[in-house]
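The chains shown are only part of the set, and none of them has been moved.
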Amino acid sequence: MASFSKTAGRWFHQLGSPKWFYQKSVKWLPWLWISCLALFAFGLYYSLWASPVDYQQGNSVRIMYIHVPTAVLSMVAYLAMAVCAVIGMVWKMKMSFMAMRALAPIGAAFTLICLFTGSLWGIPTWGTWWEWDARMTSELVLLFLYLGFIALHSSFSDRTKADNAAAILAIVGAINIPIIYGSVKWWNTLHQAYSVTKKGAIDPQMQTPLFIMIAAFYVLFIILVIIRLRLEIMNREAKAKWLQQEVGLGQESNAGANG
Amino acid sequence: MFLTLLKRELMLARRNWVAVLIPLFFFVIVVSLFPFAVSPEAEFLQQIAAGVVWVAALLAVLLSLDLFYRGDFQDGSLEQLLIMASPIQVALSKVTAHWLVTGLPLVLISPLLAGLMHLNYAPNGAVEMNHTPIMMLSLLLGTPTMCLLGAIGMSLSLAASRNGMLVAVMILPLYVPILIFGSSVITASLANSGYNAQIAILAAILLFALVLTPYTTGKALKVAVS
Amino acid sequence: MSSKQSEPSSYNLEVKGLTISRNEQPLLEDTDLSFNAGSITHLFGENGAGKTSLMRALAGLLPLDSGQILWNQIKNTHPESNFNQDLLFLAHNLAMKHELSIAENLQFYSILRGRKSSLEELSKVAAELQIENLLERHFSDLSAGQQHKVALCRLVLETVKLWVLDEPFVNLDAKTRDWLSAKMMHFAKEGGVVIFTSHQAIEGLKIHQRISLSHSEEEAA
């Protein structure tokens, strides 16, 4: 901690306090929601109406605007989880473990959506909903990693133990992801026997809406994480005095914000 | 200290020698199922041999994990060991014993399975090639990694649940790279192409695991008894 | 919380500013304790007060939230403190293998201490505890008290300096309880440190320090 600059140190410290986060995050949420909705409105319009139909794939190409962002986020979430695990283990920071726990189901959900949209996309493009393609396969393995993490964490009743054990798993998993990805890719290029319509460069007219959609999903992801983290805090700090006060106060301030 | 611990593990395994045999049995049964279940044709069997032997080995290792960890955890021996020795020593002794008792016999028995799966089959007239040593080498490099990774998973799940499938769910995804490179060593040998790269990668993964996992397993064991 | 004894002594276990918790609830907060050579300490308190947790923390099994544990002025996790070699911790779980014989079980632990105990030594202590006929029996085929006796043999067979005994008197008949009290007092007289818990009063056992734990608050006794 000493090596941190003063402001960074303070930030770190504050983020480590459930109370601080719980109180501040209420104020962030409305802004995040606004930007998220705006990005989605813009992105969806752009991608569903204003972008061209793919000459090969027709309208099914529009699945891409969900598929690709969820694919990106599924991996970002795992990385974030592993980072939280390291911070939690090294600095014994409870808050970091809570974030780790909050990230897991969200990451798993994005992975599932990516797999699902990918499969859906596969039916018109490849004529089958599943191919043992490198990216798809490693996404599947990623899903298994998430499920393993969740299964492990929820098999404990003692939170301290659950956090520590699951953190170790998250870190081990994170070290393995590049290895898994590399191996799957290598394996796949070895068996190139079957036909996948290989893709060319992306049309810039598709690229811009794609970027917007990625941004929109990013913000959505952050919102979901904050909401889950708040739930996690409520769960774990249920006995803390500040939270009991906060729940009373929180309703008032919410009512004020909405009205 | 390591040797004392190792001796203890081996003695316990000898006591439970039948339990130790189960994974081996399982290995043989799973592999020999395929000629019945799939097709007894030598050419076909030869093609799937690599994969089948590897997956069976992997499952056998998985099955045997429980024996080496759960008992010690339940009766409190594990915490005594962790008091008297460092977690890394405990982890290493367990992994070593596990490999000596499960992994090594798998490697040694694999030629039998190579025969069953017609690994060395050559279409009539062709000169017969012997792929068995390559297969053994790949298993020799792969099984220790499986034991090392399995140890992490097992130690993590000890305090959580008695469900043997929890370990599998956590650890099997991590086995994917070993499985891919391991079986492709054999496939490459069958195709008469080079397999040095895969062997090197398997060895690298093993080294990597050897360096990193004992510490992690030790940590996980500490969490389990806390 | 502790009644400090200031006499200088050869072995000394000191706990400084210890905080431990379970399930994110603190059991002990910022507690100082000291256990000196030649003393027998009785930890007591209601069920769930944290006696076992404290002992596990002393043994290095339960991670500390803060504070430190010093064995002869050196941190117990430091290899130079030799703490692990000096400590014998008997837990509720007897840590014996059901599929091994008594003799094998006991020998394994003495080997871990660096010196395999001979069969004579084994039979001698087993005879004191009336289990000499059972040495070849599987551990699982013993009565509860006999199993406990086997675990107690370790106190004699292993040479250490600190005994941390969690409920050592449980399941024992009167004769064995007396045997154990005598052993504890003898060990303390020879300069050992004894820490134990018990919910029953033990007649004839001279206790030097009593530490009471209680839910979320601790008080000296």
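Just so it is clear, A, B and C label the chains in written order, and each chain counts residues from 1 on its own.
In this text, a contact is a pair of C-beta atoms (placed from the backbone, for glycine too) under 8 Å apart; a residue touches a chain by one contact, two chains touch by 3 or more.
Keep in mind it's a predicted model, so treat the numbers as computed, not measured.
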Practice prompt. Tally up each chain type across the whole complex and write it as a label-plus-number formula.
Written response: A x1, B x2, C x2
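In this section, only the chains that are shown with their structure count from here on.
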Worksheet item: If each protein chain is taken as a node and each touching pair as an edge, is the resulting graph a line, ring, star, complete or other?
Response: complete
Worksheet item: What chain is the most remote from subunit A, judged by the mean position of CA atoms in each chain?
Response: C
Worksheet, complete the sentence: So, in whole Å, the Cα centroid of subunit B is separated from that of subunit C by 39
Worksheet entry | Intercentroid distance (Cα basis), subunit B paired with subunit A, Å | 33
Worksheet item: For subunit B, which residues are shared contacts with two or more other chains?
Response: 226
Practice prompt. Send over the residues of subunit A in touch with two or more other chains.
Written response: 160
Response to the item:
subunit B contacts subunit A in the complex at 152-153, 156-157, 159-161, 163, 166, 169-174, 176-177, 180-181, 184, 205, 212, 216, 219-220, 223-224, 226
Practice prompt. Enumerate the contact residues on subunit C facing subunit A in the complex.
Written response: 21-24
Fill in: Residues on subunit A engaged by subunit C in the complex (per definition of touch)
94, 158-160, 236
